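After the structure tokens below, expect a handful of questions from me.
Here the complex is missing a single protein chain, while all its other protein chains stay put.
As written, the chain order gives the labels A and B, with residue 1 at the start of each chain.
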Amino acid sequence: MAGKDNATPSTYSPSPKILKKKRAPVFTDVDWVRPDGRGFHQCRPAYLRTGAVNSASGSAYIEIGNTKVIVSVFGPRESKKAMMYSDIGRLNCNVSYTTFATPTRGQVSDCKEISARLHKALEGAIILDTFPKTTVDVFALVLESGGSDLPVVISCASLALADAGIMLYDLISSVSVSCLGKNIVIDPVSEEESYQEGGLMITSMASRNEITQLAITGEWSTPKLNEAMEVCLAACFKLGEAMRACLKESASASQE
Amino acid sequence: MSAVNVSGDMSSEMEIDAFRRLFPLRFFERHLLESIRPDARPLGKSRDTTLALGAVASADGSALVKIGCTTMLAAVKMEVMTPTTESPDEGCIAIEFHMPPICSPMVRPGRPSEVAPVVSKKLSDTILSSGMINLKDLCLVSGKAAWMAYLDVYCLDADGALFDTALLSAVAAFSHLKIPVVSLNDDGRVVVSEETEGQKLDNEPVNKDKRKLKLSSIPFSLTCILHKNYILADPTAEEESVMDTLLTVVLDSSCQLVSLYKPGGTFLAYDAAVQDCLALTRQRVKELKRILTEAISDMELD
């Protein structure tokens, strides 16, 4: 047990024990208070900003509750040499987490899968024929993971793409809901996510009324599904409006 | 010589942006002649520096630092380890510097940047050798348990002077660090004591009076570019790419020299140049000290 090797002693975090001891069964009742005291259908306050990274062609920072995400967009730039000729543009996505993003150090969920899901959510909205032969790189870094990470990453990426001047059919906004007991809660925090019985994530182009990505886990009855989708789409629309306002503000600021 | 003249003449005919891209060195030298830099700074002036403590809630201590456009986020996370037999009452600090792909167009995923390990090593050497942190302060139970402080510095936007920004953010993260109160449980493992009022704690906390690290002689640094007779303090990424001789001076808070680093380059550093750099750094240390103290007192007010 004693770490003789000075370079890599085995360490453990003293904290995660308390997390699992405290609640868990509380959610099953009809009435309970969410960990941050929100209403069931109330989203966390969002802070959006474009132009966070100067060296990128476009970038955005979104902070929703404790979830903090920064996305940089590079390009369109030359595709890798090994790639074959393509008369439409390519999209390359990569998501990574900081080592301190999660309560336990280095406990990072699968970045490859998240990157693939980000790619799938975005590709439907980008007009790829506007940059043939080249690649647009979308890189995301999750500074702090506070729940609903993937939806925040997706919304932030779409904001960064718009900031970079990449042609889009529409802004993409993404919101998830969790199903806990009899209730549907929107924009869940990590704690709620880890106890959820079902989850639904919608990625939508609000002004076209189209869904580009939808993932459902857990057991859902039809009325519940309808309710969840309705709540989610309404929130997507609202978030989309906030994103549009943020872009307008930064555009008018740069004109002055 | 004629080539110089030709392009020199062209500077008045070409568009500035094109000239900047085609003849970057000449572009800079034209500015240096007028003792000014393209971003309107005098040669010896550093960029605006801002510091925010407590940027990340999931870490025990964190800080966000911006020097000009260069942005870094540093965070400290405390974990428990068994100390080595050689030094049973000392903790450990592990320092890592990351350059994720978001920070610069040069970094691509899967292909880590070459600069990152260099800065990482320099950062780790500087902090450990400066004696800023007494490793004995990290001890919990002698021979049994000690703190391992993981410091991770993430570069969010790379625009020159990476080491300076990284060091400032690291120092700030350590001064924001609040060590959790822990106690030994029945299995001999160290656990966080829950801060519930009125309820008696099961086990006596072992580090009640050691919530903050005492930082003595905090290191601050300034990187300068040496180019011909000019000294440019706090270079941007563009300046670093055009002129390649860098000199980094690290002084502690009482202006004692911690380290001086000159990784080669085309120009040699003469006595006078080194003296000038030292003088610039002394000035800069005062400025950085003020910024750090202000940030800390702001935090304590909240």
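Operating definition for what follows: contacts are C-beta pairs under 8 Å (C-beta built on N, C-alpha and C of every residue); 3 or more make two chains touch, one makes a residue touch a chain.
The working rule: contacts and distances are computed from a predicted model.
S.K.: Please identify the absent chain by the protein name in its UniProt record; candidates are "WD repeat-containing 20-like isoform X2", "Ribosomal RNA-processing protein 42", "RING-box protein 2" or "DNA-directed RNA polymerase".
M.R.: In UniProt, the chain excluded from the picture bears the name "Ribosomal RNA-processing protein 42".
S.K.: Would you mind listing the shown chains in contact with the chain that isn't displayed?
M.R.: Result: the unshown chain touches A.
S.K.: Considering the complete complex, identify which of A:35, A:51 or A:198 is in touch with the unshown chain.
M.R.: A:198
S.K.: Of the listed residues A:135, A:212 or A:250, which contacts the missing chain in the full complex?
M.R.: Candidates A:135, A:212 or A:250; residue touching the omitted chain: A:212.
S.K.: Since one chain isn't shown, list which residues of chain A touch it in the complete complex.
M.R.: 16, 20, 112-113, 116-117, 120, 123-125, 179, 193-199, 204-205, 208-222, 225-226, 229, 233
Quick note on the criterion: only the chains that are shown with their structure count from here on.
S.K.: Roughly how many whole angstrom separate the Cα centroids of chain A and chain B?
M.R.: Result: the chain centres lie 29 Å from each other.
S.K.: Considering only the defined contacts, which chain A positions touch chain B in the complex?
M.R.: Residues of chain A touching chain B: 1-4, 6, 9-15, 17-18, 52-56, 59, 66, 68, 70-72, 74, 77, 94, 96, 98-103, 105, 137, 139-141, 143-146.
S.K.: Taking the complex as given, what residues does chain B use to touch chain A?
M.R.: 55-59, 62, 69, 71, 73, 75, 77-82, 84-85, 92, 96, 98, 100-105, 108-109, 148, 150, 152, 154, 156-159, 180, 182, 189-192, 194, 237
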